[in-house]
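One structure is given below, encoded as C-alpha cells.
Only a single protein chain was left out; the remaining protein chains are all shown in position.
Chains here go by letter, A, B and C, matching the order in which they are written, and residues are numbered from 1 within each.
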Amino acid sequence: MTITALLFASYADVLGRTSLDLTLGPGATVRDAIQQIRALPGGERLPPAPLVAVNLEYASAERRLAPGDELAVIPPVAGG
Amino acid sequence: MTITALLFASYADVLGRTSLDLTLGPGATVRDAIQQIRALPGGERLPPAPLVAVNLEYASAERRLAPGDELAVIPPVAGG
Amino acid sequence: MRSAIVTQPVNAAALLTEVASTANGALILFVGTVRDENDGRPVLGIEYSAYAEMAERELAAIVAETAARFGTSDIVVEHRLGTLELGEASVVIAVGHARRAVAYDASRHLLEELKRRLPVWKREGYADGSREWVDPSAHTPAHR
Partner (left out) sequence: MRSAIVTQPVNAAALLTEVASTANGALILFVGTVRDENDGRPVLGIEYSAYAEMAERELAAIVAETAARFGTSDIVVEHRLGTLELGEASVVIAVGHARRAVAYDASRHLLEELKRRLPVWKREGYADGSREWVDPSAHTPAHR
C-alpha cells in the first residue's frame, strides 16, 4: 500500500522535502513507516520514535496504517 | 487633643455621618477613639476592633494618637 | 508602572498597550466586571466608593511591591469608583513579563492584595429594589 508522509520544520530541513510517498506491506505500522523514513539520506537525524499524527490526530508507534492514510512526522512543538 | 475620625460605607450609614471630631486625653490610642465612637447612637453596631487607618496607613488598636491625626474607621473592604 | 483610582470608564485595551515591550513574552490583562448575580440574588448594578486618598496610596504601594517581587515594572492598574452598570469594568490590571508563568502569578498576586487591602466598598443594587453593602469576609451559608 501507499501512504503519504508529511514533514515539517526541522524534519523537513534535514530530509530536504515536505512530503514523500511510502510503499509499505499490509499490516505495516507507524514504526515501520518511520524506519523507512529514517533510512533516507538525512533521515538518521530524526529520533527513532518521533511524535506522529495519522489523519490529523496524534497516534502511537504501534498504530496500523491503511492505504491513503496521511502520516505526519511532528518535530518538538513550539507554539504559543 | 482633638482628632478627626472618618466613617465610610456601612459605618457611615449606622452612625448617620461621614466624619466627626473626637476629644481625647493625652496618650490616647486608636482603641480609646473607637470606644468613644462605639458609645455614640448607632456606634454599637461597629465591631469592637474594626480595621483602622491613621493618616492614610493601616494602624493597630495600640497606636497612640497625636493632635490633628486623621483616623479612618474602615469597614470590610470589597474592592476589585 | 502606574496606578489610579478613577471615576470614568476604564479603557482596558489602552492599559494593555502600556505594558507592551519587546522585552516581554507575555502580557496578562485582568478585567473585573459587574455581574448580574451574587450569592443567588439578581444584581442590577454596583456603587463603588472609597477612602480615595488612602486607596491611591495603597494601590501604588501594592503595584510597587508586586513589581519588586516579580521583577517587572510593566504593571498598570486602574480601579473605578461610582455607579457601575452590569458588565462594566470595576478594575483592570495589566502586567507584562518576559515569562508567562511569572506574568500570571504577578497579575493574580496583585488582584488578591488589592482585594485584601484597598479601602474600597461596594453596595449592590438588587432586582427587588433593595441595596446592600457587600462584605466578602462575611459567611453567608444560606446564600451559598
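The rule we apply is simple: a residue touches a chain if its C-beta (ideal position, glycine included) is under 8 Å from a C-beta of that chain, and two chains touch if they have at least 3 such contacts.
All values derive from a computational prediction rather than experimental measurement.
In the whole complex the chain that is left out makes contact with A, C.
Touch with the chain omitted from the figure is made, among A:15, A:37 or A:72, by A:72.
Contact with the chain that does not appear here is found for just one residue of C:1, C:29 or C:60, C:29. Mapped onto chain C, the footprint of the missing chain covers residues 12-13, 16, 20-37, 86-87, 98, 100, 104, 107-108, 111.
Seen across the whole complex, the unshown chain contacts chain A at 6, 8-10, 13, 53, 56-58, 72, 74-80.
Just so it is clear, only the chains that are shown with their structure count from here on.
Centre to centre, using the average C-alpha position, chain A and chain B are separated by 74 Å.
If you average the Cα atoms of chain B and of chain C, the two centres end up 26 Å apart. In chain A, no residue touches at least two other chains.
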